[in-house]
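A single protein chain has been removed from this complex, and every other one stays in its place.
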Amino acid sequence: MNSTHHEPTFVQRYIFSLDHKVIGLQYMITSMIFLLVGFSFMLIMRWQLAFPGHPIPVIGHWLPGWIAPGGVLVPDAYNMLGAMHGTIMIFLGVVPLGVGAFGNYVLPLQIGAPDMAFPRLNMMSYWVYFMGGIVMLGSFLCPGGPAQSGWTSYAPLSVIAGSGQTVWIIGMIFLITSSLFGSINFLVTAINMRAPGLTWFRLPVFVWAQVVTAILLLIAFPVLEAGSILQLLDRVAGTSFFIPAGLIIDGVPMTRAGGGSVLLWQHLFWFLAHPEVYVLILPAMGIVAEILANGTRKPLFGYKEIVGSMIFIGLLSFFVWAHHMFLSGMKSSLAKGFTTTTMIISVPSVAILTCLILSLMGGSIRYRSPMLYALGFLPMFGIGGLTGLPLGFTVTDIYLHDTYYVIGHFHYVVVTGSLIALMGGVVYWFPKFYGRRMNECWNKIHFWLTIIFMNGIFFPMFIQGIAGVQRRLYDPTIQLHNVIVQPTNIFMSASALCLMLTQSIFVVNFFYSMFKGEKTEENPWQATTLEWACPSPPPHGNFTSLPTVYRGPYEYSVPGRSTDWWPQNASN
Amino acid sequence: MSSLEATQNQTGIPNGKLGMWLFLASEVMLFGGLLSSYVILRTGSPNFGMPARELLGVPWATLNTFVLITSSVSMVLALSAMQDGRIPAFRNFMLLTITLGFVFLGIKSYEYWHKISEGITITSSLFGSFYFTLTGLHALHVIGGIVFNIYVLVQGLKGKIINPDHPDRLEYAGLYWHFVDVVWVFLFPLIYLI
Partner (left out) sequence: MTGNYGWGLPIEASTFAHEMDSSLILVHISMVVIFVLWGLFFAYCLVRYRSRPGHNAVYPHHSAKHALGSFVPDVIVLAFEIWLIFIFGMPIWAHIKDSFPKPEDSTHIRITAQQFAWNVHYPGPDGKFGRTDPSLVDSTNPIGLDPKDPASADDLVVVNDFHVPLGKPILVDLTSQDVIHSFFVPEFRIKQDAVPGMMIPVWVEPTLKGQFELVCSQLCGVGHYRMIGHVKVDSPEEYRAWYNGLKQTQQEAQVKAAAAAVAAQPWE
């Protein structure tokens, strides 16, 4: 492809671009839209949880009759919104934002490369993701509605479910394909295309995080693909991979050959879904590391420990999956094994958090808005990680399994953890994307309101869990033991609404600043890593000449220098 | 527009080769997931439905194994010929590889017809389900490999994208084809012999 003299058309520049930066921004905007869509589904559900059986105000009558006749959500629609909320948030929202958007945009820049190794594959990765999203949303048009067996799609429920589940499986295959293209690209790029002098241990932590994430996606997703093929065949071809003999559905005996294993689906699913949660958190940790080093004006504490812990987490994440299955009926010895590996994997997580907190020591902390998000991440991830302990411990999991405690745990890690960090990443790299800054003041207001309302939604979940409130309940109040804590649902739903309204600040700030924000120079945060050594925004090809790297990624406040930051590629 | 090209390469392994290896690693996990499921259910299920040995069609499958292995050998010879600049030899070995690919599919089709006429279908038993799923997915990969091989044959004869100085894509096609062969080498004993 000769790229020296032709002027790209609008379609080539913005729609089917091969430039990793454009693709990264495509991922960013698309994933943020999906996050809002998934959040909206949950808002509808949260109304029903706070006021079961009451018509949803304002929008209730706009909803179609099969979802909310008379404005009152019906049970199967509740389950549909729940399954799609989880699916959309994880696979169409957080991962495409953390990996597709930030990974694509920032990784080549941070390693001094002109683009990804395979630009066309990169472009296809985005469009296959986009199509997967359309398919997933399109499942709402299926007779019987979209998938409604949880994002976990446990068999046999998912096998006997309506056609929306088949469309869900097809959507997942699109998304897995997109992910596969992306992982191959990221790994080849990071392995082969680092600038001269950029050895592995001079890489920013963000790049390490993306590399480990890409390996997890590459190795783990195909197993879910295998499971999805088997579930698809069970659904459409009448096989019995996950169907034992003798089942009676709605009074009618199933006539299939039988002999299958219900638990097999769970093993295949969680083999992906556990590494998937590290895919959700690692890019966010990488972003926090970048912002912390920059905001404290000193190198990170324990760079090697952080990197080593990330690699160790990546490796171990393949050996803990059945801690989601302690009560599934699998052999007790397996439960003992998995609780042990789960305990072991908590160590590198503790190590990373400790190193990040210790990085503050001896610093000169600038409380600009990206730093607020990065700092907010730390205690929130602390709560999320700590609440994983009683869940990973077999004994206490007997009581807490499938309660709101679990929901609280993972939302703390993904929402107050990852999502806060990702928002921080948007704010931090916005000047690089658009050559303009977001409004500092509104960012700070957004941060504080967001983190307060997020805690308002998710902290009471631990209270509900301890009281024994189960997950995925259309109307929790008809179970007697849930009644006394029902007021928490009203508080949580009010917080959720406030959180949604708060995001309008971010959305307005984002789009306004894109066109009218204060113009910025190449390196507004006075950072050391390579993405700041090119224009904002970078031109096609990124660097006018190939940078050479002379030092590590966080050489801040080096004694004897006139400025407190020493770029990686500065020759003196 | 910058004239900077992606020329830096830290490891010396071409991007495409590294990419192909990574892709194959993911494929190992895909077939691994399916094969593990097969092993788990074959050993643990109360009614797996393993048919009598005569119905398995071991001779045909054994023949198919040799067909694939031979096609991998001819693929290696095709690559070697291209690297030496022996284009007619390259063409002949590639044609042999592609033909053997079709032969494999042909024998497989016969096997499928034979099994179905014996009552072993994708729904008749767990064995049937796994048999058609595993070999079916493998056959889809064989088809993909044949398409890739036809592409490299055509390009190798044209000489622009693939030629003795740049045999890379031929090499990647070879890697993929060998992988397809290796998968069969695992499938064959697990389904037919054990």
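Which chain is which? They are A and B, in the order written, and residues in each are numbered from 1.
Here is the rule we go by: contacts are C-beta pairs under 8 Å (C-beta built on N, C-alpha and C of every residue); 3 or more make two chains touch, one makes a residue touch a chain.
In this text the structure is predicted, and so the values were computed from the model without any measurement.
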Chains in view that the hidden chain touches are A
Residue, one of A:Val347, A:Ile452 or A:Val507, that touches the chain absent here: A:Val347
Could you tell me which of A:Ile281, A:Leu473 or A:Ala527 touches the chain that is not displayed? A:Leu473
Contact residue for the chain not shown (choose from A:Ile15, A:Ile249 or A:Ile452): A:Ile249
Of the listed residues A:Val395, A:Cys441 or A:Val508, which contacts the missing chain in the full complex? A:Val395
In the complete complex, the non-displayed chain touches which residues of chain A? 75-76, 79, 149-150, 154, 156-157, 160, 244-251, 253, 260-263, 296-299, 301-302, 305, 327-329, 332, 335-336, 339-340, 343-344, 346-347, 350-351, 353-355, 357-358, 360-367, 375, 378-379, 382-383, 386-387, 389-390, 393-396, 398-403, 463, 466-468, 470-476, 478-481, 483-485, 556-559, 564
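Note that only the chains that are shown with their structure count from here on.
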Where the centres are mean C-alpha positions, what is the separation of chain A from chain B, in Å? 35
Footprint of chain A on chain B - complex, ascending: 1-6, 8-11, 13, 15, 18-19, 22-23, 25-27, 29-34, 37, 40-41, 44-49, 122-126, 128-129, 133, 137
Where on chain A does chain B make contact in their complex? 3-5, 112-115, 117-118, 180, 183-185, 187-188, 191-196, 218-223, 225-227, 229-230, 233, 237-241, 245, 256-261, 264, 268, 271, 539-546
